[in-house]
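For this view, one protein chain was removed and the others were kept in their places.
Presenting chain A:
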Amino acid sequence: MKSDQHSQTGPYKPPAGLPSGAGIGLKPEHFQPLLETRPKLGFVEVHAENYMVAGGPMHHYLQRIHEHYALSVHGVGLSIGGSEPLDEAHLERLKTLIARHQPERFSEHLAWSSHNGQFMNDLLPLPYTPERLENVCDHVDRVQEKLGIQMLLENPATYLQYRDSSYTEPEFIAEVIRRTGCGLLLDVNNVYVSAINHGFSSHAYIDALPCHRVGEIHLAGFARDSDSQGAPLLIDSHDAPVAEAVWKLYDYALEQTGAVATLIERDANLPPLTILVAEAQNAARRLQAISREVA
């Protein structure tokens, strides 16, 4: 059995880990205001691929900002969910980046984005089959081996499902975590978006995940559309404030996970820094409430 080759806890330790506060996604537009105003934030998170360049302002500002804030590096291009072997050149770039900035966290997606040497710049869905489970576990093993640290794997937002999937998504994720020892990045917005798109219970989905393995939570905004049958279709657009329904689901998730580092993700329609910080403060208040409950 292939699964016996994967230890239950995993040989890789997480990097230092993020404080269980609230953070924001870091965009170049906010480099200067962040350094000038230094708002209270638990951490900042960057997309790994935006910093895979030799030098210049991206590294300059990231280094200065990391002197004041914990850092999470979030990959969007490793294609861990694909059927092809990982792109070793890309993995090497990732290793270089992590060695340079020594982030407190590294995470990637359960999705694929490259195939046949072409990068499609989107997080594409995969079939949840035994064969693909082997691929994904091999990929996560390879990443952790190459980087020498534990990674977090993020649950995806999807618009379609594969008919030959034999695992549910939480079953598939739980099995990857069990076999590879990686942690879970629970994207609460993705759970909400997929639950609406596919008609499942978001609470049941979260209940089926190994919530004690959650190392970080993502919150974001979505866009509303409808499919060709007129059914609601939510798009994981990261271009709006966190929706009220997603805040509610976040509260439910926190009851399962306890206080966990939480990110406000915003990749488009970027508001001023103060607006994002206010959203992070909303998450921070909920985190404090959970900590008090536990204590």
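Heads up, the rule we're going with is that a contact is a pair of C-beta atoms (placed from the backbone, for glycine too) under 8 Å apart; a residue touches a chain by one contact, two chains touch by 3 or more; residues count from 1.
Methods note: contacts and distances are computed from a predicted model.
Q: Considering only the chain that is not displayed, what protein name does its UniProt record carry among "Anti-sigma regulatory factor (Ser/Thr protein kinase)", "Response regulator", "Putative DNA-binding protein" or "ABC-2 family transporter protein"?
A: "Putative DNA-binding protein"
Q: Of A:66, A:132, A:213 or A:266, which residue touches the hidden chain?
A: For the chain that is not drawn, the touching residue is A:132.
Q: For the chain not shown, which residue from A:21, A:42 or A:77 touches it across the whole complex?
A: Touching the chain that is not displayed is residue A:77.
Q: What chain A residues would touch the chain not displayed?
A: 49-50, 52-60, 76-78, 82-84, 87, 89-90, 93, 112-122, 124-127, 131-132, 135, 159-164, 197-200, 225, 227-229, 231, 233, 235
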